[in-house]
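The complex appears here minus one protein chain, its other protein chains still in place.
Chain nomenclature is as follows: A and B, assigned in order of appearance, with residue numbering initiated at 1 for each chain independently.
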Amino acid sequence: MDYVIEMLNIRKEFPGIVANDNITVQVKQGEIHALLGENGAGKSTLMNVLFGLYQPEQGEIRVKGQKVNITNPNIANDFGIGMVHQHFMLVEPFTVTQNIILGSEPTTKSGKINIKKAEREIQELSDRYGLKVDPTAKISDISVGMQQRVEILKTLYRGAEVLIFDEPTAVLTPQEINELIEIMRSLIKEGKSIILITHKLKEIMEVCDRCTVIRKGKGIGTVNIKDTTTNELASLMVGREVSFHTEKKKAVPGQTILEIENLFVKDARKVDLVKGLNLEVKAGEIVGIAGVDGNGQSELIEAITGLRKANSGSIKLNNKSITNLNPRKVTESGLGHIPQDRHKYGLVLDYPVAENMVLQTYYKKPYSKATVLNFKEVYDKAESLIKEYDVRTPSASTLARALSGGNQQKAIIGREVDRSPDLLIAAQPTRGLDVGAIEFIHKKLIEERDKGKAILLVSFELDEIMDVSDRIAVMFDGKIVANVTPENTNEQQLGLLMAGSQLSEAGVHNDSE
Amino acid sequence: MTQNNRLFGILVPVISVLLGLLAGAIIMLVSGYSPIEGYAALWNGAFGDAFTIGETIRRITPLILTGLAVAFAFRSGLFNIGAEGQVIVGWLAAVWVGLAVDAPMILHLPLVLIVAMLAGALWGFVPGLLKAKLGVHEVIVTIMMNYIALFITNEIIRNVLTEQETTTEAIPATASLASEWLQTLTFFSRMHYGILVALFAAIIMWFIVQRTTIGYELKAVGFNQHASRYAGMNVSKNIILSMVISGAFAGLAGAMEGVGTYGTISVMSGFTNLGFDGIAVALLGSNNALGVVLAAILFGVLKEGAGQMPTSAGVPTELVDIIIALIIFFVASSYIIRWFLLRFKKEGK
Partner (left out) sequence: MDPWVSIIVATFIGAIFSIIHAVASVSFRANQVVSGVAINMLALGIGVYLTKQWYGKGQTDMVSEPFFRTDIPILADIPIIGPIFFQGIYVTSYIAIIFAFIAWYVLYRTPFGLRLRAVGEHPMAADTNGINVYRMRYIAVILSGALGGLGGSVFALTIVSNFSHSTIVGQGFMALAAVIFGKWHPLGAMGAALFFGLAQSLSVVSGGIPVLQDVPQVFLLIAPYVLTILALAGFIGRAEAPRANGEPYIKGSR
């Protein structure tokens, strides 16, 4: 057979878990082969084995039919295997060229780096594959999309024949995704082979030839994309029929809870990222903010929650201004916040679960009196939340770090919902979670809505937005550019709106204006 | 998992101390001394009679406080290398107020201690402020503050407290921690009431860190500043507070020397090393109050006992410095000890 890469019966263990259990992947010359699985299914581990970052306990790897032993990335390079990492492996203060040649630098006779020669070669490579990269630019000055293309160049410079793309679209705008797909096709045309790691079914259906599915560390099988459907892939990935639709009653919006007018917010580099935004969320409705990452969503949330200064405009909660109050005052005004990055913001990982459950209330009675903590009250509260929200933890005194992502998120949701805030902000509440946890979280959000709370959902997953929201506010370039309902739109139209098209061009009926 | 961690938390320091002492024995053997004689001399030097016990306790006293200082900052994620400088300014302040103010003991002594704490706190405030507001790394700033403390203190001793002398007058009895009773009890050692101050400080530290919302915030900030901000805590305030309290502990350690042991302050050619030893104490004591007290006792004993080693066994006192340095290495490299322990356990099963 003309397999370029074969990974046969690979097993990789880490202390306490089997990350890969008897997985087989065979990649044909000149194909785009998808590796599909949920978060934590073991895709990245498998590819790190192929790339020589991990050594497998069992199984063998063949390159063009030859059995090989890949003990470090250099050897992988020698066999023509290159990896485009999800978290870019780029040294920020270095130039594009310095990053690309790092580890295999061309030198002059005197031992000096021959930077001119390297820049020339990189320019040629870039032109050949249409990558449009400036070899002399500094990494810290170029866009995310270009950084990814630098990563691609890094593998090509080392003569890669097989390119592994690890969740490449996670950080890209729709336009950049289209460009990437073009680049992948031109790579194939030049005789390369590609392994695409992803959990996004649509991408697979669009560009891939074949797909190998992994579930909970086990290989489920390989299918031809031509012969399959999105639904089949989904059930292979999850292991059961997946309903993409969450059951919910029609929303009964009440009075306005959150009201934002003409809001301007700058990011850390003093650039306006929220530019005159208006938004309203009513009691008893879920408003989903759809948009591509980087259009000001994070800054919007940070401004509402008091984590970032608003430069002008007003934010009102229950008709009272909370503009530029500190996070504690905002919380006390009736806001709950499920943060986008639960490890960075949501939890103190080195605190026990119990102490995390009182992260915003520890200074209040009954958890403390005159600054002295009452641990019995803290633990009682924690125990009851753990039970109610089904947080799987050995005990309330276990460190939050030791919990799985899904259980950490349940703990955060329990804590935020329990305070019974009038407004609950959920930022990417299901990112990186498995399907079970996702369903649980969606159900909870809808429950809160039914209790008459206002919910603001921010997500980069259109499925989630379409599925959970009662109303969708499309955010583009720091503004809400359209208000639509899930019933009156579809993903294509949303995609266009998110890319900055006007409502009329997208052909969407605008509900609010 | 949690239980394992707790077990390691105790085993790692104990094993490190044993390894350190073993290394000391090997060094003695290699350099032609008898380890048994050497350690016997050390034991006698620390516990030989009432006098040496008194001196040992005197030596332990400031170590507890500098250990607490470093440990306290550590708990909120800050590395206070500046305990050394804070000790020096605390010492200076204690003696200065002791000499300058005339008051009955009941006012004078507390005033001396408070001013020493304030001086140390001020020296901690500067790096705390720079860290909190400008994100400047506290390690470098505290190192620089140490030298600034040293040179300024020497200047003040020479030109303000004395006229070009190298040592100040002794402080009056109203400002002194010295105790005739303790001295008689320990055959006229320099032991003073400071040990009670130090132990009380340890209890305060334990209470603040483990039982109060102040400690809850400080630790949260140490573990995760982002989450602390999200939770509505004032991160800058907590960083500054942590450095200030840490500095106050160290300043108090300086007062132990100033108005406890010596009653004077002299021009220093180099550092007291009390602050640097505090790093060792905090590290060995796992940054908790009880651990710090135990570690301070161990290091105090080693350092005091070392004095007997040259005369009784011919071993240079610096052997103890080597042992202490090695103990810190072992604790700091606890990853490898844990790794060995885990392996040992696995094979045992």
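Operating definition for what follows: contacts are C-beta pairs under 8 Å (C-beta built on N, C-alpha and C of every residue); 3 or more make two chains touch, one makes a residue touch a chain.
What you see is a predicted model, and the numbers here were worked out from it, not measured in a lab.
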Options A:65, A:103 or A:394, residue touching the unrepresented chain: A:103
Touch with the omitted chain, as defined above, among B:15, B:71, B:141 or B:233: B:141
Absent-chain interface as seen on chain B, which is shown: 27, 31, 79, 81, 126, 130, 134, 136-137, 139-141, 143-145, 147-148, 151-152, 154-155, 159, 269-271, 276, 279-280, 283, 316, 318-322, 324-326, 328-329, 332-336
Where the missing chain touches chain A, by residue: 48, 51, 53-54, 72-74, 77, 83, 85, 87, 89-94, 98-99, 101-105, 107, 111-113, 154
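The rule is short, and it goes like this: only the chains that are shown with their structure count from here on.
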Mean-CA-position distance for chain B and chain A (Å): 47
Contact footprint of chain A on chain B as seen in their complex: 1-2, 211-214, 216, 219-220, 223-224, 226-234
Parts of chain A lying in touch with chain B, wherever the complex brings them together: 305, 307, 326-329, 331, 337, 339, 341, 344-351, 355, 359-360, 362-363, 368, 371-373, 394, 397-399, 402
